[in-house]
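Beneath this line is the structure, given in structure tokens, with notes to follow.
Left out: one protein chain. Kept in place: all the others.
Up next, chain A:
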Amino acid sequence: MDSEDDMHDANDMESVDEDFYSDGDGYGGDAADSDADVADYDFMGNETDDSDEQAVSRTQKNYTVLKEEDVRQRQEEDMMTISTLLSISREAACILLRRYNWSVNKVHEEWFADEERVRKSAGLLEKPAVSLSRVIDVVCGICFENFIPDDITSVGCGHPFCTTCWKAYITTSINDGPGCLTLRCPDPSCDVAIGQVMIDKLTSGEDKEKYYRYLLRSYIEDSRKTKWCPAPGCDSAIEYDLGSGSYDVTCCCSFSFCWNCTEEAHRPVDCDTVSKWILKNSAESENMNWILANSKPCPKCKRPIEKNQGCMHMTCTPPCKFEFCWLCLGAWSDHGERTGGFYACNRYESAKQEGVYDESERRREMAKNSLERYTHYYERWATNQSSRQKAMADLHQMQTVHLEKLSEKQSQPESQLKFIIDSWQQIVECRRVLKWTYAYGYYLPEHEKAKRQFFEYVQGEAEAGLERLHQCAEKELQTYLNATGPSKDFNDFRTKLAGLTSVTRNYFENLVRALENGLADVDSQGACSKAPSSKNATGSSKGKGGGRGKNSTKT
């Protein structure tokens, strides 16, 4: 962490960001410029090499990754604690903990406040409700057959059931799902809980395994502080310190997700927007919009019709078969030479002049625009998504194959090539952020013109910067990878790529911060207020006058 902080300080001193944001050329400019930029970051690049930090993390970790063994161990420890503390069996401790969502404190608190009530609600009896001593003949409460007491089993309450019925009862419940963890005595009036002792005694194989899997799962799922990693095939869980800043967590399987909504990590967009966006992507509503934009209802049977070719003379499909004019939607029989014939309907033109079609036309137009707008953002969101997947595959390839090869070719120790991994990790992260900026853009209100313009500008810059980094890490690296021997300028390449990585990281961090802030620094007049810190995205573009057309529109 320390080295990271140092780095930020260094940034501030160098006012790297300011240059970067305020001067359009800092990023999108020509090559000579960028080389100059890179030179500035020289020492920083080296420092990154030494640091063990992940490319993106910048805050203190506020969560813990728990492997399955850790979960098991913690669960066991909690049961032991309660068992010792309350002087009850391990089984009873387990039942109590389950009842109070595995909170040791809560069990402790409630038990010492009112033991009797806790016992009742958890289903733990002190003495049996039914006594079977000195009975020779017992009727099982389920199959109604007679048994000698030895063949009868019961839990704390003493309600008698035969072993066969017990087994069937427990097995049925386990196969019904996690409800088996709260299984009670089969007697309808009895609330006594069935614990692990019965499970161990009466089940085996798959059923027993299932039960213990549910028990393990409940430890994570019932607690407010823990969640399973949603990545497919991952068995780890995340424990999160509630009320502690950023929700982004990264599991040991390298999957990053939002702890709050368990969707994939989505800074700078908030959880509500993400769920809206995901719903929108899957919703049928877009189909409706398409129909509205591209079709007209048959004037007779009202079925939507898409006109994909041909003349204005439409014939609806059977059984309707109504013939009508596409332009005015009037019956074709009313059309002829008088009305302008086959290709242009005068009735339509004159009615349009009178404004008859305005309302429905307008609605169609709006739907069409809104669909186009959505498609625009969706396509870019999806492209960055697939780009990110590709980058992840490339990163993996780099770590497993290319790095070794490169180390050989350029006679550099692998530890000196870490800057390449850093850059790829940065690319993956940036693709993620960039992807979500498109959802952000979609929901940015149309009427906030200044914000929109500014947003589009910084997004454009971010995109351009990332492209350059991606290009450098992908294409330029190839040269060194394919070289026959060590290249003279490999150190220059190192400097350039490390510099680009660092510049891009800073830019994206600022971008995320500015967007999370709701672009609060852009005021309604469309002018930019002076940024509170040199890191802020709004920078001092006004002062420098902006070298680019886009830039100048916002000032």
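Assume a contact is a pair of C-beta atoms (placed from the backbone, for glycine too) under 8 Å apart; a residue touches a chain by one contact, two chains touch by 3 or more; residues count from 1.
Here is the rule we use: contacts and distances are computed from a predicted model.
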item	value
Name per UniProt, for the chain absent here [options: "Phosphatidylinositol glycan anchor biosynthesis class H", "Mitochondrial inner membrane protease subunit", "E2 ubiquitin-conjugating enzyme" or "Exosome complex component RRP40"]	"E2 ubiquitin-conjugating enzyme"
Residue in contact with the excluded chain [from A:Val65, A:Leu85, A:Ala129 or A:Ile142]	A:Ile142
Which of A:Gly123, A:Gly156 or A:Pro186 contacts the chain that the document leaves out	A:Pro186
Among A:Tyr63, A:Tyr169 or A:Tyr440, residue touching the chain not depicted	A:Tyr169
Touching residues on chain A - with respect to the absent chain	141-145, 159, 161, 165, 168-169, 172, 186-188
